[in-house]
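One protein chain omitted, others in place.
Letters A and B mark the chains in the order given here, with residues in each chain numbered from 1 onward.
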Amino acid sequence: MTDVVAAPDLLAPQPEVRAGRRVGIARLRSLLGTIPFFAYVVIFLVIPTLVVVIGAFTEDGRFSLSNLSALGDGYIVEAFGRSIVLSASTAVVGAVLGALLAYALVTAKPGGLLRRVVTAASGVLAQFGGVTLAFAFLATIGLTGFVTVFLKDHLGIDLYANGVWLFELPGLVLVYTYFQIPLMVIVFLPALDGIRPQWREATESLGGTTWQYWTRVAGPLLAPAFLGSTLLLFANAFSAYATAAALVSQGNPIVPLQIRSALTSEVVLGQQNLGKAMALGMVVVVAIVMTLYALLQRRTSRWLG
Amino acid sequence: MAGLIARRARRQRTFRWIVVILLGVFFALPLIAMVEFTTRDGGDTWKLLVDWPKLSDTYPDLATGIVASLGQAALTALLMLVLLVPTAVWVRLRLPGLRRLVEFICLLPLTIPAIVLVVGLAPVYAWVNYFLGGSSLTLTFAYTILVLPYAYRSIDTGLSAIDVKTLAEAARSLGASWGAVMWKVVLPNIRTAVLSAAFLTVALVLGEFTIASLLHRDNLQVAIELLGKSSATMSVAVSFAALVLAFVLLLLLSLFGERRRKAAR
Partner (left out) sequence: MTGVAVHLNDLRRSFGALHALDGLDLAIQPGELVALLGPSGCGKTTALRVLAGLEDSDSGRVLVDGKDITGLPANRRDMGMVFQAYSLFPHLTALQNVEFGLKLRGRKTTAGRANEMLELVGIGGFAARYPQQLSGGQQQRVALARALAIQPKVLLLDEPLSALDAKVRVQLRDEIKRIQVEVGTTTLFVTHDQEEALAVADRVGVMRAGQLEQLAAPAEIYLKPATAFVADFVGLSNRLPGRLTDGGVEVFGSTLPLVTPATGGPGVTALVRPESVDVTPAADGTGKVLTTSFLGPTSRVTVEVGETLVIAQIASGRVSELAPGTPVRVELRPVPVALEA
């Protein structure tokens, strides 16, 4: 069993700490109180992360870069490409439509019914992912779905005349948008709330038109928040697994599904570590995106906080 | 007399309603479709769903999944509270230097997708199986990690709002022990935050699929996916019920939060 890692740096500089034995013992006792938390986190978060990182660089029990180079294989690169296209497109569509909806909310009465209902609904729908969402769309535009049947019977339109796209990338784009838009509303609304009415009024009294207000004041002020939120949506879509797993039964077009196949594959031994390499690749992408998001958030809170 | 400001307000209102209605239709459609889809058989599916004994007979895997998920939700909420609340308060009061570290750790799961975590969890869970058996309830350990960012943010906001440091200092100056401070002073004042964290936990656990599926355990979402292969109608019905449940949970949470805020005024 893994050893419990010692509590974090006891020597971390504390401005109030004086070099007295009594104080030292008291602090040790304080640190003791955090041991359960840190022990738990180490076992179930740090170690799995290490397993992935170390496993990515291991082949047959020895250090090797073969897994990483295998990432350059055609089908894996394509999977990453498709993942990125899926995430980017749903992020942009979700960001634009979500921003429009959020702007509509912000022009409404602050405590009014419209805003409260839409915000609550967004909270629920943003979490509404995975299997349940996939089945919801099956019921809507699946082969026997409500809309599919309606279009065929009443308007003579066959949605799937050119193939069943619902179970491929285009289908994923449509379904992902369903939780991307509400997520954008939740994440972007606080930034919109930070726009003070005085800035619009100041622009007007200085002679600015509506266009000038949006291009010179509100636009620049909201740009970091908009960009950051889009990045968050990208990371969200990139990490999603359940929805795709439920919808896509043939092939593994995106990276999370490739990882699934690597984990459950019994065909080729050593696929396990390839899965870890792919997982590492995912973490790197998401970590970069989240870091950029955090930096943009700081700018936003400085201006609109 | 030109009501320029009034005209602009009217334009905004038109825009507002157009956007809300268009997007509202987009979002309502799947929900309507789910209801339509599941009532094509005249309501038999729904009658079966609410009849628990019959449901467990007809779809034993679904019943197992539902029970497993409820158990996981309860245990995860419990573990999260037991682990996170004391630590968050403790760090605030006694170890402010560690606050950044704890915050970083709690936000880390946001950067590590579930699909990645499960890859690394497989060997850890081999040990868990060895010590605790292969029950689905052991997923609690993994779920509490997933829940950390949301639960921590909720509790942290609650602690900030009540200025826990001042309260603790006041209590200590009146002679309270650290235990009394936690139990009698801090906890009663962060009830909303704790409840909110618990609700978020339950919502997340009920919606979790990735880890349960890839660690080969039972769970509501896994059961629904399996069910989809045999009975599309029932699987859609259960999905809809799960969504409504999540919505009700969130509504209760926001109502409860508002009532406390009004009472505090």
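As a convention for this text, contacts are C-beta pairs under 8 Å (C-beta built on N, C-alpha and C of every residue); 3 or more make two chains touch, one makes a residue touch a chain.
It should be emphasised that the depicted structure is a prediction, and the values quoted were computed from it without experimental measurement.
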{"item": "Given A:29, A:152 or A:196, the one touching the chain that is not displayed", "value": "A:196"}
{"item": "From A:150, A:165, A:214 or A:303, residue that would touch the chain that is not displayed", "value": "A:303"}
{"item": "From A:144, A:209 or A:291, residue that would touch the chain that is not displayed", "value": "A:209"}
{"item": "Chain A residues touching the omitted chain (full complex)", "value": "196, 198-199, 201-209, 212, 216-217, 220-221, 302-304"}
{"item": "Chain B residues that touch the omitted chain in the full complex", "value": "1-6"}
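What we mean here is this: only the chains that are shown with their structure count from here on.
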{"item": "Geometric centre distance via CA averages, chain B-chain A, whole Å", "value": "16"}
{"item": "Interface residues, chain B side, partner chain A - complex", "value": "12-13, 15-16, 19-20, 23, 27, 29-34, 36-38, 83-84, 86-87, 90-91, 94-95, 97-98, 101-102, 105, 108-124, 127, 141-142, 144-145, 203-204, 207-210, 213-214, 221, 224-225, 228, 232, 235-236, 239-240, 242-243, 246-247, 250-251, 254"}
{"item": "Interface residues, chain A side, partner chain B - complex", "value": "1-2, 8, 12-14, 27, 30-31, 33-34, 36-37, 40-41, 43-45, 47-52, 55, 97, 100-101, 103-105, 107-108, 114, 116, 118, 120-121, 123-125, 127-133, 135-141, 144-147, 178, 181-182, 235, 238-242, 245-246, 256, 259-260, 263-264, 275-276, 279-280, 282-283, 286-287, 290"}
